[in-house]
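The complex appears here minus one protein chain, its other protein chains still in place.
Moving on to chain A:
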Amino acid sequence: MAALNGAVENGQPDKKVPPLPRPLRSLEVKYTKIFINNEWHESTSGKKFPTYNPSTLEKICDIEEGDKPDVDNAVEAAKAAFQRGSPWRQMDAPSRGRLLHKLADLLERDRVILATLETMDTGKPFLQAYFIDLEGCIKTLRYYAGWADKIQGRTIPVDENFVCFTRHEPMGVCGAITPWNFPLLMLVWKMAPALCCGNTLVIKPAEQTPLTSLYIGSLIKEVGFPPGVVNIVPGYGPTAGAAISTHESIDKIAFTGSTKVGKLIKEAASKSNLKRVTLELGGKNPCIVCADADLDLAVECAHQGVFFNQGQCCTAASRVFVEEQIYPEFVRRSVEFAKKRLVGDPFDATTEQGPQIDQKQFDKILELIESGKKEGAKLECGGLAIEDRGLFIKPTVFSEVTDNMRIAKEEIFGPVQPIMKFKSIEEVIRRANSTEYGLTAAVFTKNLDRALTLASALQSGTVWINCYNALYAQAPFGGFKMSGNGRELGEYALAEYTEVKTVTIKLSQKSP
């Protein structure tokens, strides 16, 4: 038996700092087809579509383009896998949990591959893909693996001679349409609770970023999920996506993306078969900095809050409200941060910001920046593209922004920080809430009263106090108002993937 408890030989973690992971430079993309029943298929139409690397603007490869017939095949497979008596339905809950744990193990094993693919496909810095996206995926899978055998109904006291209890059953075939900003992470946020609760899936990843979602198909097969439990159909929104949202045999759809498309999906869901809908949509998230805040902390959090992931976050802190006493100083420090932000090759370990995802987004962001200049905001730094560098935009800060400006109202989804002034708490509450969105909000203050008053008054699904983007698999996430319906993560997500059945048994009145 080893001598020392606390020694590395005894299983204690090695306290030395590990070297930074490095991306795989000549990674071959292995998975480019449609994944149904644990097999790879070509598209029914024979069509393919290209996926590009936004840093180099080069095509990475061609992907099979799924459309309605492919979605139909996927749904057939998912339905069969969900039939009573199927291997998936017969599997006991702890075994489902074990599969999710094993999937997490494989993500850990292939973490560098997945982070490399994610960076190639999205342009996000490799180290961020590795330490944030992949970390979140692994933690989320393990969290829901633990829930699988703990999904419990209730026994309910009703009238005498009746026995009443609820069962929390899986919903059935779940459709998932995922975005391009955190492709794998947003997929895992849906896949983990869906599988934990015993459902089957038909997934359509964003057409800009299919690579990591397809790779995970290979891991699903390797881990041993029965065929048909997870199916992945790459393709476009109006074709494959619409086929999913209108499908008569899909029981539930989960979507992360723009509010505009979210509305279309909910409408399609209602018009077809009233499938259950959860939506994670956009935000125009207020970040409120009070005069008594820890200024360094507030500046840094607000900065990361808006610029993280090239500004392409539904949680982006895209309306910064600063109490007037500290306004000039806050702006000054924010500009310093923005000017220091390193924009470049996402595979470079020092890069903090990569390119925007595609030309369309790039153009939209620049157009909004122009509107800011035109409508009278003060451009403090940035404000244009990095010439001869493709889709890269300089970190941009606007001050003297007023509520009526487009940059104060519309979701920019780019590296642009609009900073506004406020005088009183009541005023900032009113202004922060004056939006159709309601995803997140942040408050920087040392005062307990102010923190709790704001936390209760802000119409947001998440309120962060003295922090930003503090997301945990254990804590629910979702929007008020037009930022979405329903919640992902935490125990709450389980409700989105289970159907409650009440069983009421009458006992004969006569003594048996």
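The rule we apply is simple: a residue touches a chain if its C-beta (ideal position, glycine included) is under 8 Å from a C-beta of that chain, and two chains touch if they have at least 3 such contacts; residues count from 1.
Note that contacts and distances are computed from a predicted model.
Undergrad: Quick one: the chain not pictured, UniProt calls it what, "Integrator complex subunit 9", "AL1L2 dehydrogenase", "Zinc finger protein 207" or "Serine/threonine-protein phosphatase 2A 55 kDa regulatory subunit B"?
TA: Options "Integrator complex subunit 9", "AL1L2 dehydrogenase", "Zinc finger protein 207" or "Serine/threonine-protein phosphatase 2A 55 kDa regulatory subunit B" narrow down to "AL1L2 dehydrogenase" for the missing chain.
Undergrad: For the chain left out of this view, which of A:17, A:274 or A:448 touches it?
TA: Result: among the candidates, A:448 touches the missing chain.
Undergrad: Specify the residue from the set A:59, A:109 or A:150 that touches the hidden chain.
TA: Considering the complete complex, A:150 is the one touching the chain left out.
Undergrad: Looking at A:41, A:101 or A:431, which makes contact with the chain not pictured?
TA: A:101
Undergrad: Pick from A:270, A:325 or A:474: which residue touches the chain that isn't shown?
TA: The missing chain is touched by A:474.
Undergrad: Using the document's contact rule, name the residues of chain A that touch the chain not shown here.
TA: Counting over the whole complex, chain A touches the hidden chain at residues 1-2, 5-6, 10-13, 93-94, 97-98, 101, 139, 142-143, 145-150, 152, 163, 448-449, 452-453, 456, 473-474, 490-491, 505, 507-508, 511-512.
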